[in-house]
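Here the complex is missing one protein chain, while the rest keep their positions.
Order as written gives the chain letters A, B and C; numbering starts at 1 within each chain.
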Amino acid sequence: MRDKYSVDDNGYYGKFGGAYVPEMLHHNISELQEKYLSITHSNKFKKDFSQLLKDYVGRPSPLFFANNLSQKYNAKIYLKREDLNHTGSHKINNTIGQILLAKELNKKRIIAETGAGQHGVATATVCALMDLECIVYMGAIDIERQAANVSRMKMLGAEVRPALSGSKTLKDATNEAIRDWINHPKDTHYIIGSVVGPHPYPDMVARFQSVISEEMQYQLEEQTGRNFPDFILACVGGGSNAAGAFFHFLENESVQFYLAEAAGKGIDSGHSAATSILGSEGIIHGAKTLLMQTDDGQIIEPYSISAGLDYPGIGPLHAHLIDQKRATVFPVTDTQALNSALMLTRTEGIIPALETAHAFSILDVMDVEPDSVVVVNVSGRGDKDLPTYKNHFNF
Amino acid sequence: MRDKYSVDDNGYYGKFGGAYVPEMLHHNISELQEKYLSITHSNKFKKDFSQLLKDYVGRPSPLFFANNLSQKYNAKIYLKREDLNHTGSHKINNTIGQILLAKELNKKRIIAETGAGQHGVATATVCALMDLECIVYMGAIDIERQAANVSRMKMLGAEVRPALSGSKTLKDATNEAIRDWINHPKDTHYIIGSVVGPHPYPDMVARFQSVISEEMQYQLEEQTGRNFPDFILACVGGGSNAAGAFFHFLENESVQFYLAEAAGKGIDSGHSAATSILGSEGIIHGAKTLLMQTDDGQIIEPYSISAGLDYPGIGPLHAHLIDQKRATVFPVTDTQALNSALMLTRTEGIIPALETAHAFSILDVMDVEPDSVVVVNVSGRGDKDLPTYKNHFNF
Amino acid sequence: MNRINAVFKSKKESILNIYFTAGHPKLDSLLEIIPALEEAGTDIIEIGMPYSDPLADGETIQASSEIALKNGMELNLLFKQITKLRQTNKIPLILMGYYNQVLQYGVDKFLKDAASAGIDGLIIPDLPMQEYETQLKEKFIKNNLGISFLVTPQTSDTRIKKAAALSSAFLYIISSSSITGTTSNIADGQITYYNKVRSLISNTPSLIGFGIHNSSSFKKASLYADGAIIGSAFIRHLEGKKNLRSACKEFVQSILS
Partner (left out) sequence: MNRINAVFKSKKESILNIYFTAGHPKLDSLLEIIPALEEAGTDIIEIGMPYSDPLADGETIQASSEIALKNGMELNLLFKQITKLRQTNKIPLILMGYYNQVLQYGVDKFLKDAASAGIDGLIIPDLPMQEYETQLKEKFIKNNLGISFLVTPQTSDTRIKKAAALSSAFLYIISSSSITGTTSNIADGQITYYNKVRSLISNTPSLIGFGIHNSSSFKKASLYADGAIIGSAFIRHLEGKKNLRSACKEFVQSILS
């Protein structure tokens, strides 16, 4: 029996996914489609991948029983600490995998898009480690609001190219990266930073991130005596941290998936990135999925205070999970997320990324029992967002 | 037989150490002297400490074989990744230990000094976790040059009080913290951030940090087949990261200890913190040790670009190690440290703290054999120093 | 017979296909541009449906799309403009756009409305051949609409053959792997590539596009295919021009002269 929530041979999750790319990318995409499984399943790859995750990234990331939060919300709350990874977020799991793949494919030049800069930093990092040229596309607005990560990328030797079109954020950076790839069809690998893009990216990125739920299984077993939780909470931009946190529980329907998407200034404000609520089926960046668009198929410029969630689409896996009611989505406004960031900081001494903070806002609205086991995926740390926090809270 | 390099019953390492405190602190200090060993040796403490180190701090920190560095310097170079700890440096090992101790002593109010802000953040963090009031003293100059960490402390709920006297740096913050403790003799515990201060602080902090070398032993065994290295390199402000990295190898004289101290603008420039070279025996912050002072016993205002090394003294353990020629000290200038920071970033994809960068400069001048096993203690990450790097390198 | 096929039947070489973006520079510029281009000797016209995220396109076409959308261009309006135009003009018209535009409009409705407005063919760069073949081909035929698929120097031989076989309008040969708007000259490696394509597609009509920007590059390209497509260079030429009609004429003359 086929798994209900895995990608099929054509790159689809139910009706979502596929590879809608111009011919100029066909060669690179089909090369990946053909090779990604055989390469990543080879023993050499598995050994290199897991060794770098251990010795360089610092995995396993802890599963921390958050006593104070648990008391506050009257449930058993565990935090999966992706914020402790090298470079400060889950993004590095994927870039380690993709850089090893790129080496196997003999690519000499790496490109990436980035929103919050975490994926850009993670990519620049693995490029420094592997001594490969690195170009990161980043929306001009994001370059301003995530300045620390821009400095990090440059210090790491990457070139940061501003995307000046559209809303000058993640979507536009992705367009520019795709255009760069079209212009460099031979020597370049494009390290996409989330479970978006044409097949095989969503599946490939989800697999690299699946280490999160792999660890969660035995960590939960150790700490709760049962190797799965009742709820997993994660924020969703494209959805890679969520995909990684859900992966090994996809077919276990006793685990409920709660996604936080960016409602910006409010769902009805015209300034949000609440894709699942405001979006409809369509194609963005090479995949059929849910996206925010006009009746005429023009993609709507999204808004969120959080650069990493400021994206008008969602990965096709998540579109499928939502469509199948396997996952529930909670819209979280800028203000709610900011408050949750402060709440977590003061309650547990952990300053989360603004993206991550959205996931914690779910705790304020969800129903739990005192013995419910809730895992919140702490996708990243908040160092990059300090200026925003400082301004907002007037420190 | 007594160990040659451990503290004696009176709190001395050879001729260094002791507790030179005004009577106003006597009660608190002797309470600590009497209780620190029994508390920290209790099973409950050991369990809580190691569990928090694992699930909250993210220990063990990896020992990463740095392939690129090894090739560059023609030796086997391993990096002990304290930069991956929660809050970004080794400082949290100590604050976890001390906050558990403070709870055991029933203290309600925590004070700390901080230079680079890492210890302040680590203290503010454990105070948030344990719901204790937290006041951090920080030199006015350091508040400016480590602004990110100031935001972090405030977000964590700590009050940051500027030290306006003297050179307005770490020494002066320590004076203010001591004065605060004098003024709050009952309810307050002072979490010192390094292996400095009156006995039992140097020994207590070294023990909390000794988890670094404890892990190194089995990690080296796994990776090299031998449970000790030939060299350990660490930077030294007060010396806590170095003490932690050396601890379990103190009596093993096949392990050579290399310390990097801040030579600022040059040893002869009048702007440095090269304590071991420019210092002499004396008392600072309650301990007899090496410090920079005038003939009249006035403490000389130190200088280093690195706020965490900008201190005119050194822990008494290190004074003893240096005195006994058990450790070798290398003076490292601002410029050398900055270059090493960039070198490490570009070579291994790791942006170190400015403090840490000093340790890497030793690689440029030390003699090694190709099969020498060299461990560099990566005491912290460089996020806090990005503005300095950005300005200096013109990113 | 479809007007595009008719052109290739009647004219065997140096077919000039000019691209521009609907709604640019003014919302109804199309009504001036198309007649002028036709009059000046253009063989086929490719009308870009402006898109918010035209990821196969370079800066020139991106900018024109952005302006067109700001001007208020929409598919409904575009179809109305074409319907009006068709009362007097007969030149083959191709719509170029992204698959999402077609999907949102509704595939069936899109094909019907395009055809009844007088469109002859479509170019949808991100429509997979397989999806066309299995889900759309019948509908294209029913609506008498041609389609063109793209090939690049990276496209495999089998895939070139397949693209040619499915391209009921003409095969779109991309000069080099790049987005639109580059202006490099034809290099030796490309000639090998063009010759290879020609040998694989037997007598499928073909045009070379991307980077064609003046008379010499147009003529050179026409040596290796039935003609060529010019887009960005034409849009750049229109920039700042008061009189669009004479600008169009001027441009086509400069290419053909």
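As a convention for this text, a residue touches a chain if its C-beta (ideal position, glycine included) is under 8 Å from a C-beta of that chain, and two chains touch if they have at least 3 such contacts.
Remember, it's a predicted structure, so these values are computed and weren't measured experimentally.
> Specify the shown partners of the omitted chain in the complete complex.
Across the whole assembly, the hidden chain touches B.
> Using the document's definition of touch, tell me which of B:Ser42, B:Asn74 or B:Asn183 contacts the absent chain.
Candidates B:Ser42, B:Asn74 or B:Asn183; residue touching the omitted chain: B:Asn183.
> For the full complex, which residue in B:His90, B:His189 or B:His285 touches the chain that was left out?
Going through B:His90, B:His189 or B:His285 one by one, B:His285 is the residue touching the chain not shown.
> Of B:Val7, B:Val21, B:Ala66 or B:Ile350, which residue touches the hidden chain?
B:Val21
> If the hidden chain were put back, which of B:Gln33, B:Asn85 or B:Asn175 would touch it?
B:Asn175
> Would you write out the residues of chain B that touch the absent chain, in ascending order?
Touch set of chain B with respect to the missing chain: 18-24, 26-28, 165-166, 171, 175, 178-179, 182-186, 281-286, 293-299.
Following the convention adopted for this analysis, only the chains that are shown with their structure count from here on.
> Identify the chains adjacent to both chain A and chain B in the sense defined at the top.
Joint contacts: the list comes back empty.
> Which chain maximises the distance between its CA centroid and that of chain B?
With centres defined by C-alpha atoms, farthest from chain B sits C.
> Closest chain to the protein's overall Cα mean, using per-chain Cα means, please.
Here the chain at the core of the arrangement is A.
> Would you mind pulling out the distance in Å between where the CA atoms of chain B average out and where those of chain C do?
Spacing between the chain centres: roughly 67 Å.
> Mind pulling the chain A residues that touch 2 or more other chains?
Chain A, residues with two or more chain partners: not present.
> What are the residues of chain C that contact at least two other chains?
In chain C, no residue touches at least two other chains, as defined above.
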